[in-house]
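Excluded from the complex is one protein chain; the other protein chains are retained at their positions.
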Amino acid sequence: MKKISVGVIGATGMVGQNYIRLLNDHPWFEVTYVAASPRSAGKTYAQAVAGRWVMDGDIPESVRHLVVQDAAQVAAAKAHCAFVFSCVDMDKQAIRDLENQYAAADLPVVSNNSVHRQTADVPVLIPEINAEHLEIITAQRQKRGWQKGFIVVKPNCSIQSYMAPIHALRQAGYPVAKVFVTTLQAVSGAGYPGNASLDMIDNVIPFINGEEEKSEKEPLKVFGKIAAGELIDDNAIAISAHCNRVPVIDGHLACVSLAFAEKKPSLSQIRELWLAYRSVPQQLQLPFAPPHPIVYREENNRPQPRKDRDTENAMSVTVGRLRPCNLFDCRFVGLSHNTVRGAAGGGILNAELLKAKGYI
Amino acid sequence: MKKISVGVIGATGMVGQNYIRLLNDHPWFEVTYVAASPRSAGKTYAQAVAGRWVMDGDIPESVRHLVVQDAAQVAAAKAHCAFVFSCVDMDKQAIRDLENQYAAADLPVVSNNSVHRQTADVPVLIPEINAEHLEIITAQRQKRGWQKGFIVVKPNCSIQSYMAPIHALRQAGYPVAKVFVTTLQAVSGAGYPGNASLDMIDNVIPFINGEEEKSEKEPLKVFGKIAAGELIDDNAIAISAHCNRVPVIDGHLACVSLAFAEKKPSLSQIRELWLAYRSVPQQLQLPFAPPHPIVYREENNRPQPRKDRDTENAMSVTVGRLRPCNLFDCRFVGLSHNTVRGAAGGGILNAELLKAKGYI
Amino acid sequence: MKKISVGVIGATGMVGQNYIRLLNDHPWFEVTYVAASPRSAGKTYAQAVAGRWVMDGDIPESVRHLVVQDAAQVAAAKAHCAFVFSCVDMDKQAIRDLENQYAAADLPVVSNNSVHRQTADVPVLIPEINAEHLEIITAQRQKRGWQKGFIVVKPNCSIQSYMAPIHALRQAGYPVAKVFVTTLQAVSGAGYPGNASLDMIDNVIPFINGEEEKSEKEPLKVFGKIAAGELIDDNAIAISAHCNRVPVIDGHLACVSLAFAEKKPSLSQIRELWLAYRSVPQQLQLPFAPPHPIVYREENNRPQPRKDRDTENAMSVTVGRLRPCNLFDCRFVGLSHNTVRGAAGGGILNAELLKAKGYI
Partner (left out) sequence: MKKISVGVIGATGMVGQNYIRLLNDHPWFEVTYVAASPRSAGKTYAQAVAGRWVMDGDIPESVRHLVVQDAAQVAAAKAHCAFVFSCVDMDKQAIRDLENQYAAADLPVVSNNSVHRQTADVPVLIPEINAEHLEIITAQRQKRGWQKGFIVVKPNCSIQSYMAPIHALRQAGYPVAKVFVTTLQAVSGAGYPGNASLDMIDNVIPFINGEEEKSEKEPLKVFGKIAAGELIDDNAIAISAHCNRVPVIDGHLACVSLAFAEKKPSLSQIRELWLAYRSVPQQLQLPFAPPHPIVYREENNRPQPRKDRDTENAMSVTVGRLRPCNLFDCRFVGLSHNTVRGAAGGGILNAELLKAKGYI
């Protein structure tokens, strides 16, 4: 099979680098186009990220020598790739405009940015949870007059540590009404350079700008429904999130308490539902789909970021410590890899779903 | 004023070392007696802790040359001190027996251990909150046939990061009904050697053995009432605690959400109540009493362990980020120094209160 | 090809666990026997390491259910495997006796321990450097009356970060006379639990017991010659080593200055010699041989432990910062993965060499 040519817009940043790293040897996709700010344009990719390549391992050979293009030159991208991953770092309005331009130019945009997460006709995709939200693409194109282009986004990285576990219970007939969550988030979530080491050695920071708001709002859309060409939040679930930055490289950990709306599963039912949980990406055997979207660890001190973040190529959610809650019905600890499942890896899975469903 | 002679039972461990350090130059108390396991007995204190002194600074000169005694020799202690701080590290029943023996031998025991925290006639003391619980000492002595001896204990270190803030609201007429708390606790809380560095570099551990149970139970007793010679839990408050170990040397941080039972103070009322909060130790001007038991930081990313743990000689609780909660009435972040306020410093404040109230 | 059955003696410790992890799916070897202390004997391997498995990923399925044997039961091992990896944790004389017993029982011993490193007829093997030292096995067997058994050991983990770079120069005709080295060593080198997190957060320890002595002595034997059935140290090289423990999980970094004995290569010659360096394991295409035993990084701030330790499956030495020295002829920074190249991975490469050379 001839691989599909893809572009990475914002390729020199940390998320962009992760796309480059993870797409190396991808069975379906091939990076043929990299774009970034005018400052990097004209350099080879290796030159553009010299001294700033923060991934493990080296820059893949196939990308080293690609010449970085100006992200604003949408027409150039059109000539070199079939769709783009967007992870540009600009002000919000500029990102919104740029992504719209790519879509208008017939280039599907699989975005990592937060700007379109509250746009009513843009799906916030977690393929295991709401693959059916892709249906809104038709309305999105229609409304905006786009032919082949469209925009899909992924949610904030930190909610991924508990969304699949909650969804597994919802779809089994146990809707969750209330969620208390406190996150312990890795520094890679802040990009590079991100948090200063002076702030993170022998310390934690109990604040991440905008993170609590996103964590309380985005899940409602992910769990929502399409109605009249718009995504309607599921307001039957309410979330309270405390977000902390901790001195961990990768892996967002979440301490979660759940109250069910009506029927309450037993703890053993919950574990069984998690263990048995498979969804669309597994059925479609998407290359980046983890065989077990939820992995349960029996040890009483797991999951732990360094030990569990790479489970199933860093695409699974690892959970543990399921136990009764003194105030709600149950509580547990969840973990996912924020720069893989929560960023570039999640974006790639989104693109794989789009390909499998015929959108790209 | 002639200083009161005090003994430290369990003087070679980490909490014991902290007592030795903090009691250096104490205006009321003077360490004249140190005891530990038979293994250390007979050595000078300096010899006994050689290679294991983990405090900043050196061993105080006045203690270096004290000969460590066998903690089991209660009579020996009686001859050298007026009361003891107990922080022995033995199995629970052995600690219980030993503390009882000291008390029976007319030596008041100010304990750091958890064994007596659920004993009905032993007060779990936070001087700012429940100084009046000392009245149970009369019943305790009577019941056990002790003359001058008695036992008071302090609660688990991690709850100190939010107990005073909750109490300030309770006593102002805003009883709290529900508390969700997630702690990020320092490694010093596990003693020495405690957590392996292999577990704490680039990692957090979402589990501390027994900590969640203590955190959900002890506050009820601290907030409780004396009735018929026993301390009766306040069951009108319910707590759910998730406890995590993080790579921080000192300082337990707590993310807290509160639901009030009836009347709900506004956020600005809460802040004012915290700022104005003073209690018995401040009124009595106890040497270790922090001038401001609750310090509020306005910055949106505080308190932080390394930056705030030493506030007012590490005896204050620092709070910040007071804001509405999406599920309960409000939420905030609290921090206290676990080995000072939460351990040896808290024990010393307990002893100061006992002295001021005439019990020792 | 039928795989060779191997035993791991000391299988439950950290090095033993790494052997189990690295030997999973090895093309030549298969773990069929695991032994440890009597305390673990009789349990399945999974039971024996429950709560103590510190490797990334899970216990390989093929080993989980093996019943752990008592390491002292040498005859039992003989029935189940063709040779053993030894990484027991006992006192030195006990290790020496035990390894001798295995060898006497016709079981070749590939040891990770230090006890035999100064034994005159036991080779200290780094396959890239002194593969020809295997010839002493004949003398070793003869002297001790062993038939098929023998003992080979590997050197201290920290010297591996600079031995190959020095050897590459020696064999090109540039003998090195003096080496100043200061190491920054990872905590995994101390085993589990090893260094307390209280000692390693916001801290370094400028001391590792016995490490400097080993670092100054073992290289002389590795670079030595066989004469009259004994390994004779190369005393033409002198080394001064300062060894430090730093808060890094894996990867020993070494700052090295070299003075040449006679001819001095230019910096560019040194780099070329390093880049071109291949040796016996590469020629024999041993499964664990890194394609490039020495990898040179051009960036001025590399190698770094977290970014470079996994180079070529953690079996390469990464070097960088080659520059003139203000006192000696040149200086550079070297890095190797201490628990892979420096321990279990190095042991496996030793065994592969032994197999390729017909000794097992």
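In this document, chain identifiers A, B and C correspond to the written order of the chains, with residue numbering beginning at 1 in each.
By our rule, a residue touches a chain if its C-beta (ideal position, glycine included) is under 8 Å from a C-beta of that chain, and two chains touch if they have at least 3 such contacts.
Since the structure is predicted, the reported quantities are computational estimates derived from the model, not experimental observations.
Colleague: Among A:Q73, A:T138 or A:S197, single out the residue that touches the unshown chain.
Modeller: Looking across A:Q73, A:T138 or A:S197, the contact with the absent chain belongs to A:S197.
Colleague: Out of C:N130, C:S257 or C:N338, which is the one that touches the chain we can't see?
Modeller: C:S257
Colleague: Please identify which residue in C:I136, C:V176, C:V248 or C:A289 touches the non-displayed chain.
Modeller: The missing chain is touched by C:V248.
Colleague: Return the single residue from C:I239, C:L273 or C:A289 that touches the missing chain.
Modeller: Looking across C:I239, C:L273 or C:A289, the contact with the absent chain belongs to C:I239.
Colleague: Which residue numbers on chain A touch the omitted chain?
Modeller: That gives, for chain A, the contact residues 54, 187-188, 192-202, 247-249.
Colleague: Which chain C residues would touch the chain omitted from the figure, given the whole complex?
Modeller: 178, 180, 182, 184, 199, 201-207, 216, 238-242, 244, 246-249, 253, 255, 257, 300-307, 320-321, 325-328, 331, 333
Colleague: Which positions on chain B touch the chain that was left off?
Modeller: Touch with the absent chain occurs at residues 51, 56-57, 201-202, 249, 299, 306-307, 310.
Just so we're on the same page, only the chains that are shown with their structure count from here on.
Colleague: From the centre of chain C, which chain's CA centre is farthest?
Modeller: B
Colleague: Taking the mean of the CA coordinates per chain, how far is chain A from chain C in Å?
Modeller: About 41 Å separates the centre of chain A from that of chain C.
Colleague: Quick one: report the Å distance separating chain A from chain B, using the average Cα coordinate of each chain.
Modeller: A distance of 43 Å separates the two centres.
Colleague: Send over the residues of chain C in touch with two or more other chains.
Modeller: Residues 201-202, 249.
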